[in-house]
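Missing here: one protein chain of the complex. Every other protein chain is in place.
We call the chains A, B and C, going by the order they appear; numbering starts again at 1 in every chain.
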Amino acid sequence: MRIGFIGLGGMGQGMAANLLKAGHEVVVWNRSQAPVQVLVEQGARAAATPAEAFDVEVVFSILANDAATREVILDSGALEQARVGLIHVSMATLSVALVDELVARHAEAGLGYVAAPVFGRTDVAASGQLNIVVAGEPEAIQRVQPLLDVLGRKTWPVGAEPRQANVVKIAGNFMIASAIETMGESTALARSYGVEPAALLEILTSTLFAAPVYQNYGRLLTERKFSPAAFKLSLGLKDVGLALAAGQEKAVPLPFASVLRDNLLEAVAQGEGDLDWIALGQRSHKKAGLD
Amino acid sequence: MRIGFIGLGGMGQGMAANLLKAGHEVVVWNRSQAPVQVLVEQGARAAATPAEAFDVEVVFSILANDAATREVILDSGALEQARVGLIHVSMATLSVALVDELVARHAEAGLGYVAAPVFGRTDVAASGQLNIVVAGEPEAIQRVQPLLDVLGRKTWPVGAEPRQANVVKIAGNFMIASAIETMGESTALARSYGVEPAALLEILTSTLFAAPVYQNYGRLLTERKFSPAAFKLSLGLKDVGLALAAGQEKAVPLPFASVLRDNLLEAVAQGEGDLDWIALGQRSHKKAGLD
Amino acid sequence: MRIGFIGLGGMGQGMAANLLKAGHEVVVWNRSQAPVQVLVEQGARAAATPAEAFDVEVVFSILANDAATREVILDSGALEQARVGLIHVSMATLSVALVDELVARHAEAGLGYVAAPVFGRTDVAASGQLNIVVAGEPEAIQRVQPLLDVLGRKTWPVGAEPRQANVVKIAGNFMIASAIETMGESTALARSYGVEPAALLEILTSTLFAAPVYQNYGRLLTERKFSPAAFKLSLGLKDVGLALAAGQEKAVPLPFASVLRDNLLEAVAQGEGDLDWIALGQRSHKKAGLD
Partner (left out) sequence: MRIGFIGLGGMGQGMAANLLKAGHEVVVWNRSQAPVQVLVEQGARAAATPAEAFDVEVVFSILANDAATREVILDSGALEQARVGLIHVSMATLSVALVDELVARHAEAGLGYVAAPVFGRTDVAASGQLNIVVAGEPEAIQRVQPLLDVLGRKTWPVGAEPRQANVVKIAGNFMIASAIETMGESTALARSYGVEPAALLEILTSTLFAAPVYQNYGRLLTERKFSPAAFKLSLGLKDVGLALAAGQEKAVPLPFASVLRDNLLEAVAQGEGDLDWIALGQRSHKKAGLD
């Protein structure tokens, strides 16, 4: 199939490569040219404009945030020049408000829109083992399912409205941030009584909390590996903001998310915005004067 | 070995039975007589007073809370009549302040004190598969280790000061409460957009959050099984209070614990104190007008 | 002087009338026509478009929120058709982000922009006794000062950047909301012990808290006068959101504002968005099961 791919960051690069390996014709676009060259060497064709990457049957996009998505997808003229009947599979973590706008604009242009945000980092994207949350019209999803199967180990359908997939992704990221804050507070408490954070977390992550998110972030926290950042704290602040904004639209108070926002803001104010967001877990130690 | 056992609630009953099965002579005491009879039928001897259960080499106690422990252990005269050299293994979830007092009182009486709170519910206690967090003087722990091996699948030593084990238990319970609140908020958010709580949690608890605490409590939350309570919400409020009190003594702010306390209090005010504490997770849904 | 006036809501109506009474020629514009007629009967001239009200020396605007301001000022073409050298005195409570955009757009068009949000309700506006917070270029402020003197009892200059006045207004509204929440929590606490809210507040507002905000809102709270709304709770939520957004831009955590947001959201979810925002103070009573 002829496929477009927009956004060749750490995630997108691996995903586009997997589509190539699966035998598809892939037209790629990215703001900076270096990752484009990498893909071209693997057999992709470079698009001169986002619109060119929309001249296909199915286009994927995974851009950094709302602003980049607005610029590259909505303001570039891509939708107006797209092939009618095209399905756009949008994999970025976007705000509910922008997704609604994207859905409306795609409908006006006679295009399909499927939201398919993912859980997994760059290595998981490269190995095609992502967990993909998907929402949109069932027929559209059905059409792109074989491509999603190339990219992920499992697809999790959550509804017919694209924003439902984004809400799930936003909720998931909120849950991760809550787990980090929880570990930060509990290890600060333990440490104030002379119990090493690693000792506390070893017990809990071997038993009740034996899950990747606690084990992996717990290790980073106890080893104080805050850089290089796999996911920047400032992006975590953005994502918690997406949760709060989504909640506000439906009048859902999220008091934990409010605490997370305050603590992440404080971390940014203290110059920690570029650290990995596990640094949020260290905030409790600093507040308690333990560091 | 001649062993005392004080407190035959759901947890204590299974533990005392396991000590009997392991061939020990067990002298049991409990406020109400029914569970005493059960144990006597299994071969235990009934003590008329707590002091009688302290006339042994090692006595275990697992009482409901600070008040019961104060009454049965400190105010009953048991310590004064105990066999010198006895080791008291205290398995209850107690406040740091009370543990410090217990340690001092035992030292005055020439007795050993080992804190050994446990993770696991009644069925786990009955099968001898508890996770036991232990702290106290190394020699004392060493002496009771064979008995701990009867009661649990693993013993986790965390320090030489008994209260360190209690802090770990308190921190663990705080983490569970945080997980419940996190699931409550995230499912309320998802639900407000038409995504079923079960759908959200299935994705997360199959992947990043694939841990017993999320899987088990997540199921109870989505099935709205709030009674009968395996662990009452009012006890959860007490335990979060223990975390806050422990933090206060060392000037460790715990903002998540503060939110938990406020929400648990609200639940109690709304008549939910006797529900299972997973009902905390429903609070977010009620606040958002979803129920 | 020839003056434009845009936005004839409760506040604007009284202000425009005062400018007329002071002998100025006033060209008014409002979306709905009824208030326009009232002013025309008092001697104003009706503008057919916002642009027409910008064809003057000084134009005032006081619109409901960011969205109305964007539509009427930025998207109407008014700036492009305005008389060069005009000064726009913007009195609405706007976000810092929008003010920055307004400033830039006015500068491009060669127009002056003065931010002059006000403290005071409709009766205070009608009597020309507003407190006006002002920020912008000193020369521009100096030129409009005689007009501000017509509208208010006092002008409070706070800086050369227009957004500084908006930040003060936003901070002031946040302080009011905090006072309401404080009274809500303290009266709920007192009431739970059988002390009437009115009894508690009488003591405090006669002494340490003898200020209009506590006395007036305290009276509304104890009398439970939640409607008709002088200021809707949903607008209070919007204003607390402005504070949080302003804080976020500068990495200033505002934990009280976060609590306010959560509680206001809960009130909206419970159907109280159209009540006066003093109803926020009743939330604590409901949570505690006192109502």
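For this structure, a couple of remarks:
Keep this in mind: a contact is a pair of C-beta atoms (placed from the backbone, for glycine too) under 8 Å apart; a residue touches a chain by one contact, two chains touch by 3 or more.
Small disclaimer: the values here were computed from a predicted structure and weren't measured.
Among the displayed chains, contact with the absent chain in the complete complex occurs for A, B, C. Checked against the hidden chain, the listed residues C:P50, C:G247 or C:G273 yield one contact partner: C:G247.
The missing chain, though absent from the display, is touched by one residue of A:H24, A:R163 or A:K287; that residue is A:K287. Counting the whole complex, the residues of subunit C in touch with the unshown chain are 96, 119, 131, 133, 156, 158-159, 161, 163-164, 167-168, 170-172, 174-176, 178-179, 181-183, 185-190, 192-195, 199-200, 202-204, 207-214, 243, 246-247, 250-257, 259, 262-263, 284, 287-290.
Residues of subunit A in contact with the chain left out of this view: 255, 265-266, 269-271, 287-289.
In the full complex, subunit B contacts the hidden chain through residues 241, 247-248, 251-255, 258-259, 261-263, 265-266, 268-269.
Quick note on the criterion: only the chains that are shown with their structure count from here on.
If you lay the C-alpha trace of subunit A over that of subunit B, the rotation comes to 180 degrees, to the nearest 5.
Of all residue numbers used at the contact between subunit A and subunit C, over half are used by both chains, marking a mostly same-residue interface. With centres defined as mean CA coordinates, subunit C is found 53 Å away from subunit B.
A straight line joining the Cα centres of subunit A and subunit C is 38 Å long. In subunit A, 247, 251-255, 259, 262-263 are the positions where the chain touches two or more neighbouring chains simultaneously.
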